[in-house]
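After the structure tokens below, expect a handful of questions from me.
Just one protein chain is left out here, and the rest sit where they should.
Should a chain be cited, it is by its letter among A and B, assigned in written order, with residues numbered from 1 in that chain.
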Amino acid sequence: MSFLEIRNLTATLSNGMPILRDVSLSVAAAEVRGLVGESGAGKSMIGKAILGILPRSVRITRGEIRLDGTDLLALPPAERRRRIGQSCALIPQDPLTALNPSRRVGPQITDRLVDILGWTRSNAEARARDLLAEVQIPEPERVMRSYPHELSGGMRQRILIASAFAAEPKLIVADEPTTALDVTVQKQILKLIAGMQARHGTALLFVTHDLGVVSKVCQRLSVLYAGMVVEDTDVRGFFSAPDHPYSRALLAATPVYTDPEASLTPVPEAVITAVRAEVAAADRRAGRG
Amino acid sequence: MIVLRALLSRLVMTAITLFGVAVIVFVTIRVVPGNPIAMMLPPGATPEDVANLTALYGLDKTIAEQFLIWGQGVLAGDFGTSITTRQPVLDLVLGRLPATLELSIMALVMAMLIGGVAALTGTRLRGTRTEGGIDIANGMALSVPDFLWGLILILLFGVLAPIFHISGRITPSLDLPFVTNFYLFESLLRLRFDLWADIVSHMFLPALALAIPLSAIIGQLLKQSLKETMHLDYITLARTKGYGENHIILREALRNAILPTLTLVGVQFTFLIGGTVIIERLFSYEGLGNMAIDAVINRDLPLIQGIVILFAVIFTGVNLIVDLTYALLNPRLRHA
Partner (left out) sequence: MLDGRSQIKRRAGLRLWLSAGWLVLLVLVALLAPMIAPKNPLEQDLFAGRLPPFWVSGADPSFLLGTDSLGRDVLSRILHGARLALTVALVSGLATCLVGATLGLMAGYLRGWVDVVISRLIDIWMAFPPVLFSILLIAVIGPGLGSIILAIVIIDWTRFARVVRAEAMAQGAMDYVASARIAGRGRLGIMLREILPNVLPTIVVLLTLEMGIAVIVEAILSFVNLSISTDDPTWGGMIAEGRASIHQAWWVLVFPLITLFFTVLSFSQLGEGLKDRFDPVLR
């Protein structure tokens, strides 16, 4: 039994436009699943749906999100929020905007431990210090007393990672956590997340558009197109023999550092047409015409 | 260093502004037709008497000379003598200032409370009918100035349902032990809650009249600013931690949303203080503004000068304080 089980998740905008089409995927305990697709494919929406932070304009019309066997969507809102806060966490995309500018860093790491999980303040602070040391932040004490604007972007991303692991969550959603960073910092952060995940045994849903990242950190992979999962496979299989034509095209479009010239093939028109037809067919099956 | 220089240049600007105000009011009131001296003498006074008294108040000199004399006095803390009451202007003005300050501050507190609650409720219930209702009420409150709200409040709570007093600052027949003119604060300090209640009952309607338009401004601005804040990433992150909407709005969003509102409240607070002039008149409240109107009607030149200068000092002072508070509250500036 996987820790996270999404079944037939369907969501639309308030004007009826589909955002997610019958999405099913699972993340087992301590597993890292990649979620890839072009921008607008709905990959971030899945992460948001799990964490209960969908925009107000998006409505889930069907499906279940099971966390440890319990369907989150069937819970009353306050209970759902508490459940998510206790067992899930988010590593956000942009470290510059994801910390509250008017609060010191320390309380932003410990607040969940104290308020939601009922730890004592001193325990929570000790925990935060340990984690900051684990993400290789020098002088954790000083950093905890700082305001976000006093720290660099890389530091802030480390803090956000530490904060995500603070409550020993069962599942972490990483929403393009390296996209906003420099290439050099990207590698370190990626290594850091992978290391932390392995040590803490956390299940990780890694949302990204970068297949290179997926090949480094993920075990399994879901490919999304237009809110539909077109391929669900293990990473090794995907890179050696992708099943779906769209996946193959996506792979061909990914730059390979050793041979940049050869690798930059855009997704062919025919593949797009084919996959669009597939989406339309799924819509027809769902009875939306 | 930069902060210090900015502060210094602000102070210089403030001095220039105050000087300008002094010159304008000085010149303006001296082209008033009608000799104020003639008005204060009993009928039957000889032209010689008038000339003597005119010389006593220095009104026979040129305006430039008068300004110079007056300016020297002011720098020495002497604002001249009132023509009607023959008391030092400074004493008169400082005697009334506490009444106006108490009224303005009470109005400001009320405006922040009403506006704050409106903004928070509107944000909490965004997308509902309640939010629409709050928006409409805000629009109304903003469109109609304090003068009209004062009249409406007099009708509603002074006449229709007479809950509050509608004139004066305190019931005159009460035994008044005060040594300062800060009645509201002093009655509290003396634990005379009976007096305190009487004073509040007198101040409530004028303060509310002053507060209504400002509360709408605060409400609108704060709500707008909260709305923008609620979309930011750190708010989303806080949601995933398991916090409910109330905690998110109060503990995460409010502090950041307040800053832009605060700068505007400063300017608006000076408008509110300016509004005390007519509101005090309307409620026969014995403050600075009421005294100012009397001074204008009586052509009491030194007193008018003194009051206008004092108002200008308050206005520029409030703006200065707001800028400093803004710098203190904003962590980015504080640590810069």
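Here is the rule we use: a residue touches a chain if its C-beta (ideal position, glycine included) is under 8 Å from a C-beta of that chain, and two chains touch if they have at least 3 such contacts.
Predicted model only: the values in this text are computed from it and were never measured.
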Hidden-chain contact residue, picked from the options B:232, B:293 or B:327: B:293
Hey, which chain B residues sit against the chain that's not shown? 13, 16-18, 20-21, 24-25, 28-29, 31-33, 139-140, 142-145, 147-148, 151-152, 154-155, 158-159, 166, 270, 273-275, 277-278, 281-282, 289, 292-293, 296-297, 299, 304, 307-308, 311-312, 315-316
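Please note the rule applied: only the chains that are shown with their structure count from here on.
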Which residues of chain B touch chain A once you look at their complex with the stated criterion? 127, 232-234, 236-244, 247, 252, 255-256, 331-332, 335
Of all residues in chain A, which touch chain B in the complex? 51-53, 56, 78, 81-82, 84-86, 88-90, 92-94, 97-103, 111-112, 115-116, 147, 149-150, 160
